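All protein chains but one are shown at their positions in the complex.
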Amino acid sequence: MTPIQPEISDKRAETITKTEELAYELRIHEVMTKDVHSLSPDIKMEEALEIFQKERFSGAPVEQDGELIGILSIEDLIHALRENHIDALVREYMTTQMTTVRKHDPVVEALKTFARTNYGRLPVLDENGKLAGIITKGDITNGLLKALQRNYQEEELIRYRASHLFEDIVSGRTSLILRYDIRKGDFIHGGNASSNIKRALLRLGASPQVARRCGIAVYEAEMNLIIHTNHGGTLRIEIEPHKITMEAYDDGPGIEDVEEAMRPGFSTATNEVREMGFGAGMGLVNIKRCVDEMRLISSKDRGTNLYMIMYLNDTDENPQTVN
Amino acid sequence: MKLKKLIELIEGNLLTDHSTDNIEIKGAMGADLMSDVLTSIKPESVLLTGLCNPQVVRTAQIADIRAIVFVRGKNPAQEAINLANEENIPLITTTLGLFDTCGILFQEGLPSFETQTEDDCAP
Partner (left out) sequence: MNLEEIIHNLNLKVLTDTRDFSAVPVKSGYCSDLLSCVMTGAAPEGVWVTLMAHSNIIAVAALLDLSAVIITEDAQPDEDTIAKANEKGVTLLSSPKPNFQVVGELWDMGLRAKQD
């Protein structure tokens, strides 16, 4: 990247930090050029020149039998032209002393390499040492800009909007309701709803601890709907500025003895479910430990309702009298 | 411990698209019961497990687990790998069993990262 030294205002500083973060987060394979046109070492420099002109290349890797053996750049072509040797083979003029980067490395590794060397492009290798693509400074700039835009426009905006949701709306009682239908026996998608709920809570500005505790509670409840119900059930999450109410309900078969169901280790799960890592009889116990309030209401005919409540004021750190 | 070093110690194989140099693992837990994992694992730890279904990745995402090691040479399905890439959770597989995996990492000083259970499980 051409070193740009803009005047750093506070507004800019924020962007710069974000860019630096992205340089560590983004991986090389996310920004590199993947469909690389590589050259055979045995074509003439003249042919390479034609390809470069036609395709507007300023450089290309040279491969033989699937192995990267060199890289040919415009400078090499100029070199051959100067020596009046344009009918020489590519292998005679290509650069064989190559610095490469690995596709899973963060983009910042490529930036460091560009800063250290004078190369304009770097071959990118996969885990088997084969050519996976080419990265240029331009690729990095584009990739960072795209990611920055994406990050800002999507996540930051969503986060900002979401966390100010309640401030913007004036009503007697504002709440946001999320609802998910959970199908009996759907182990493949088991946890998707909880995962979305956790993400929603984070976007709404909940602390990571609160989001984690709610996520765990609602995940156990979701797995219970998948494992123990007749037809599945529903997860209903109501988010209010001061509390989160999570409810899991189904239409049967109901719990015979609620007290017994709450005993650690009590389980009616089949061996098959146990072999999937669930049904150890800890789910309800776990939920109780995670949330501030829990109620389990069940009857043989009407199914089960599980209420889980989490309060969002900072009474945990700061005990204060609640009116 | 850096995830990169952890992978070397257990002769593991990284299955997801991650760079492991800068991922710090603060502790470990070895278990196959997801409810137990959800109850007791602390964030930023590695989960060592013999289970190998997408639920393990979901559990990790919900409980803020930093990485998962599948023992006994188990390979998760592609959908689990895709999910792990999406959720940014490195997946590692090793041919070692859970016993040796725990032993090696413990001996290298990785602490147990499980909160001791409270009175709930006592008689």
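Every chain is named by a letter (A and B) in the order it is written, and numbering of its residues begins at 1.
In this section, a residue touches a chain if its C-beta (ideal position, glycine included) is under 8 Å from a C-beta of that chain, and two chains touch if they have at least 3 such contacts.
Keep in mind that this is a model prediction, so the values were computed, not measured.
Novice: Which subunit B residues touch the hidden chain?
Specialist: Residue positions of subunit B that touch the missing chain: 28-33, 36, 40, 48, 50-51, 72, 96-100, 102-107, 112-114, 116-117, 121-123.
Novice: Name every residue on subunit A in touch with the hidden partner chain.
Specialist: Contacting residues on subunit A, toward the hidden partner: 265, 267, 271, 274-275, 277, 280-281.
The definition used in the following text is that only the chains that are shown with their structure count from here on.
Novice: For subunit B, which residues are in contact with subunit A within the complex?
Specialist: Listed in rising order, the residues are 17-19, 22, 32-39, 43, 49, 51, 53-56, 58-59, 61-64, 79, 87, 120-121.
Novice: What residues on subunit A touch subunit B, complex-wise?
Specialist: Residue positions touching the partner: 24, 27, 29, 104-106, 187-188, 190-192, 194-195, 198, 208, 212, 215-216, 219-220, 223, 264-265, 276-278, 280, 282-283, 285-286, 289.
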